[in-house]
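Incomplete set of chains, arranged as in the complex.
The chains carry the letters A, B and C, assigned in the order they are written, with residues numbered from 1 in each.
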């Protein structure tokens, strides 16, 4: 059984790399998917491919719709969706992905710091696990796949 | 044809009242639903009914899960989900509701100020209409129901 | 049993009125829905409510997305979707609606002249009935509801 895991949310720290490396070190049978994490490419992909726009609103729209092809595919094919809320920015797209995943009945693992706990209570309430560190996410995935506990 | 509309998001301004009043003035056949907008009740409902918790995390969890009964029902029964992002707070639950509604194939009308445009581009890209004012939302609903344009 | 019927397609002739009048004359228990048939309003609704656009592409997009709220609702609530292809224009939205309805498992009644038969063969093949006149559509609906045949 290969576990399909989509890693949604924050793109400014290396949390995805940590989870992927942690899973690889444990030889876990997991296929990871993620959005495009090159911020510039993600913002400008629409106009770069489909033509420039004068208004920022449509510039953003073209990019967001193109990115949505990848995001929706990633969430729909996932067994588990991990959503990371970082320290900065609004990150509404992360919460949007969490809602989308929840409505599809996907298992949700949320990762965020303690200071965001109250603001994220509705998202946490839809999750199977609320974590703070990449290591905890790896431990959850290992347990789900193998039944082994850390330590 | 009665239009079922769920009004999700910000609870600190009277935008819901403006939309409901605007629709009533136009005699539109719309049934509005909304989350509990009494902030205190919404935060404490879980422990008030199901018993106190020492940890804030579980205090919040109990409340969020109880509120989720109403939110999910409201979204699932809606033809149109309006999601308002205000000037303040993280409002991740609003974005979560938008994602949930999008995954269910509901028509989405988003309302927010121009300054949030870039941060909300993924949410906007999933919407049928992006508005800035309650009047625009009322105009959208009137057009959908009656075909009439403003002015 | 009220029959919900959505009348999709051509907006330049009075075929909808003929069907509705025909059904009313027979006292059939049918609720009819339709897109906004005021061509000007339908084209300009987006910019009229949500703000002007310089590019015709986005002018059209805003309108088409607003109209889609009504169209999707109409098709999803329908028991039967009637799609009329007229003599003129491309009418790709009519064929789009037919495909949308077919994918949702709706019963489809197509109406068009004999000269369009070959070009519409894929649409016809997804339909329960292929008609040429509003009277035939009324006859189909009467039979479905009451079992009575014409004449």
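In the analysis below, a residue touches a chain if its C-beta (ideal position, glycine included) is under 8 Å from a C-beta of that chain, and two chains touch if they have at least 3 such contacts.
Because the structure is predicted, anything quoted here is derived from the model rather than measured.
Q: Please state the number of copies in the whole complex; 3 are the ones shown in place.
A: So the full homo-oligomer, as given in this file, consists of 8 copies.
Rule of thumb we're sticking to: only the chains that are shown with their structure count from here on.
Q: Chain B and chain C are the same sequence; what rotation (0 to 180°, nearest 5) superposes their CA atoms?
A: Going from chain B to chain C via C-alpha fit gives 90 degrees.
Q: Averaging over Cα atoms per chain, report the distance between chain A and chain B in Å.
A: So the centroids are 24 Å from each other.
Q: Nearest whole angstrom, what separates the Cα centre of chain A from the Cα centre of chain C?
A: Spacing between the chain centres: roughly 41 Å.
Q: Which residues does chain B have that touch at least 2 chains other than itself?
A: Only 130 qualify.
Q: Touching residues of chain B toward chain A in the complex: what are they?
A: 56-57, 60-61, 63-65, 67-68, 71, 85, 89-104, 116-126, 130
Q: Note which residues of chain B are touching chain C in the complex, please.
A: Counting only chain B, the residues touching chain C are 1, 3, 79-80, 105, 107, 127-131, 136, 139-140, 143-144, 147-151.
Q: Using the touch rule from the top, collect the residues of chain C that touch chain B in their complex.
A: 31, 33, 36-38, 41-42, 44-46, 48-50, 62, 65-66, 68-70, 72-73, 77
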